[in-house]
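With one protein chain removed, the remaining protein chains of the complex are shown where they sit.
Lettered A and B in written order, each chain numbered from 1.
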Amino acid sequence: MLASLLRILTLIRKELLVILKDPKSRASLVVPPILQCLIFGYAATYDLNSVPYVLVDQDRSTASIALVAKLEGSGLFQRQGTFTQTEQAAPLLDAGRVMVIVVIGPRFERDLQAGAPAPVQVIADGRNSNTSGIAQGYASSIISDFAAARQAETGAKGAAVKVSTRAWFNPQLETRWSMVPSLIGTITMMMTMMLTAMSVAREREEGTFDQLLVAPFTPTEIMIGKAVPSMIVGITQASAILLVALFWFRIPFAGSVLTLYAGLALFLAAAIGFGLFLSSLAGNMQQAMILCFVFLMPFMLLSGLVSPTDNMPTALQYLTMINPLTYAIRITRTVYLEGGQFAELLPDMLALVVIAAVTMPIAAWMFKHRLN
Amino acid sequence: MEDRPLTLVARDLRKTFRRDTGEAVEALAGISLEVRKGALTALVGPDGAGKTTLLRLASGLVAPDSGSLEVVGLDVSAEPQAVQDRIGYMPQRFGLYEDLSVQENLDLYADLHGVTGARRAEIYPRLFEMTQLGRFKQRPAGKLSGGMKQKLGLACTLVRAPELLLLDEPTVGVDPLSRRELWEIVFKLIREDGLSVLVATSYLDEAERCAHAVLMHAGKILAEGPPAEITAKAEGCCFLVKGPQGLPARSLQARLFALPGIVDAVPEAGRVRVVRQPGQLDTALEIAGLSLDTEPVEPRFEDAFMMLFDSVAEERARVSHGTIVAGGSGPHGETVVEVHDLVRMFGDFTAVDHVSFSVRRGEVYGLLGPNGAGKSTTFRMLCGLLPATGGTLKVAGADLLRAGAKARARLGYVAQKFSLYGQLTVDENLEFFASAYGLRGSGKKDRIRALKNDFALENLSDLPSGQLPGGFKQRLALAAALLHEPDILFLDEATSGADPIARRQFWGRITALSEQGVTVIVTTHFMDEAEYCDRIIILDAGKNLAEGTPLEIRQQAAMSDETAPSMEEAFIAIVERERLKRTEKAA
């Protein structure tokens, strides 16, 4: 038992030396995660700061001018042109120069005064319906406010109901707040899975794997010797990303660090189990790389990172249940933003334990039987 | 010879490389050389002499730092493409596309060289006949044996008659039969088509057959001339020495090699062939006070080669041996490796076909055979890397595949390819393997220090092992396998690609180990190395063809005429005889 433990320690030491010795390889473990975290953190956002638009004002009345002033007074809408016909504005939207066309009908002021419905069209670019929807939403709420203010001015009573919103855990509803904590799991999974699979494939390609098998190591010891260093690297990368989230993006941390790390450790064990399993399938480094990709893409897409899992078709929902990243994202978001407690996350943690408990023994078995 | 026109002229060529560590390595230190048309010129010399660099310069793959180089009348630096249009080059590792078939590889090179239509129809049958690859046209190149790969590489280079053919170690890892066939192809082309060839080789018997030999050392030319002229330098210095009864030839060789005034010593048919320094011929040869019988013999090219290098070698790492004279080495009775009726199938293909043998403690046992004979497969089964399909095998009383880590701790294994961690330094590799075998604390430190001292690795402690020169890599691999003082040592083509000097040092260490009671099992393609073994087995197509002492094997192969065959001749004779029998049976 003690001898076995010492042998495992020897393997771990060797593995860390191989990974960390070369300054280039050392840098490649730390720089890409931080870079990715920054890119994702800045790029993955639906928060609009400015909406270029064109105005089609067919009314040119005091009311329409007041509405436009209100719109532009928000600081969000930047007019790129003024026309009298929608057709004239269309090319600008087609060319992607503006996001929205606001069309104020010719009878706008008269309708308003007459108490008739006064239509305002908000045309958005559906090529990226996400952003468009948001821009449209902004426009709508400004116009609604304008209408409400006008009603109040004229003293008319109506059924205007205001929806007052309060968001928990993320008061400004910033995409970045949701994105960056989820990246802790996503990025470390990408890196550790590739690291594990590639390091075994490299030993196979270079013949050192045979040397390990001839030495008094058991397949299980070799496997643990591969898993633990990946785990150490993964935890380090997770910590780096956590620091970026805390001190660069300044996203307040609500939960317990201990719970977060417990979840991460279980998650990494599950991810590394997958990596080891893939490494036992791959014959060389190219195959290991491609296999990792083939698995990582669905893992990332079916994790709730880009879209909520509960909207997926049932068949795909089952897939999200064997995906360790689903649980990791839930755990990191809950702990980081909501301050979730360990007990609350127990089902997710258990799921990760089950995944690790399945993939690791399969990988160990494959290690032993690849010999044939 | 002298009147032939020149095809390559080098003047004061220099080339320096920089290692990753920043250290500069001078590969060529001002070489001037002339190669004549229509003949074979050989470059010989130890690892790092600059042979490969010179060939790469000649083929326009590397630019010289200074000096001029003209190939087929063109300046290589100015017009590399024009030179490449006209020459043929076979690198050390001919990069065949392993997933393409033999035919597809050949077609690719034929197309690239612009060999089409009638000319292709004319050359293909000839190439297939010469290389005997006709039967394997559809086989992927990756599934060919090492020898067949080299022959295919040569065929790809020869699809069009080049004005100059450059060959870089074309026969490394190739078995004696394929080696002979390969050279027959080259000589036939020289003879019939007037091909000009420049070859780099570490097989000195190959150099002996060339028209002009160039001995290189440390980026310089040490000597050049017709081989006979060079061989003559060892005239009168070569002897066969017979040792006392019961002393294995290798033990005698090791002791003789360690004596001052001895240039070279190699075992040969139970005796030892020595080359003495010309000035030392008068003193009697004796070891441990015993005077030895000597018989003068004709020199070979190898003898002269060793003599020339003896004069410039800075370091001659001779292994120190104990003082035991007789009975200290050789088999000690107890059987440690036992293979009975071993079978290994890969699908329908039988790689190892009912092979049985046993090896006793302290014995040096050689597994010989052509490429694809099943040697490596047998080896992998012995080491527990591959399960057997049938039969039993016991190593130190256990089947290693099933036995636990403890049984494996008793053996050491040096793979065919260098397989230590290239990124780790010498020290880190040794530390790792020492710990892997359970060495701790001061015991570990002492053992590592002792081995580094033994293998002259002290000055290289902090160099990443991947950047070690070839010979040192092989030393480190052996040192790593010996850290835990194994009872049994498996060496799979451990000397493949090593130069003659490195090989002697290597065998000196093996001899010392066997004297300490270590059992050694080796595979090799150098038939002269078989002379170091107590017993050898010859395998072909997975079957056992012959087993016995080197002397017995030679006798088995002896033909009706009285001349005693060399080990290599004996090997080829036995394999061919059995192959003939098989084809007759099949017919």
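The rule is short, and it goes like this: a contact is a pair of C-beta atoms (placed from the backbone, for glycine too) under 8 Å apart; a residue touches a chain by one contact, two chains touch by 3 or more.
Quick note on the criterion: contacts and distances are computed from a predicted model.
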item: Per UniProt record, name of the chain withheld from view ["Heme exporter protein C", "Hydroxyacylglutathione hydrolase", "ABC transporter permease" or "Succinate dehydrogenase subunit C"]; value: "ABC transporter permease"
item: Per the touch definition above, residue among A:L173, A:L243, A:V257 or A:L346 touching the missing chain; value: A:L173
item: Identified contact with the non-displayed chain, of A:V18, A:L71, A:I184 or A:M198; value: A:M198
item: Chain A residues touching the omitted chain (full complex); value: 28, 32, 35-36, 39-40, 42-50, 52, 91, 93-96, 99, 112, 115-134, 136-137, 139-141, 143-144, 146-147, 150-152, 156-171, 173-178, 198, 202, 285-287, 289-290, 293-294, 297-298, 301-302, 304, 306-308, 310-313, 316, 333-334, 337-338, 344
item: Interface residues of chain B (partner: the chain not displayed); value: 56, 59-63, 80-81, 84-91, 93-97, 99-100, 104, 107-109, 111-116, 153, 156-157, 160, 166
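Keep in mind that, in the parts below, only the chains that are shown with their structure count from here on.
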item: Interchain centroid distance [CA atoms averaged], chain A/chain B, Å; value: 57
item: In the complex with chain A, residue positions of chain B that touch it; value: 383-387, 401, 404-406, 408-409, 411, 413, 415, 417-424, 428, 432-433, 435-438, 440
item: Complex contacts: residues of chain A adjacent to chain B; value: 3, 6-7, 9-11, 13-14, 17-18, 21-22, 206-208, 210-218, 371-372
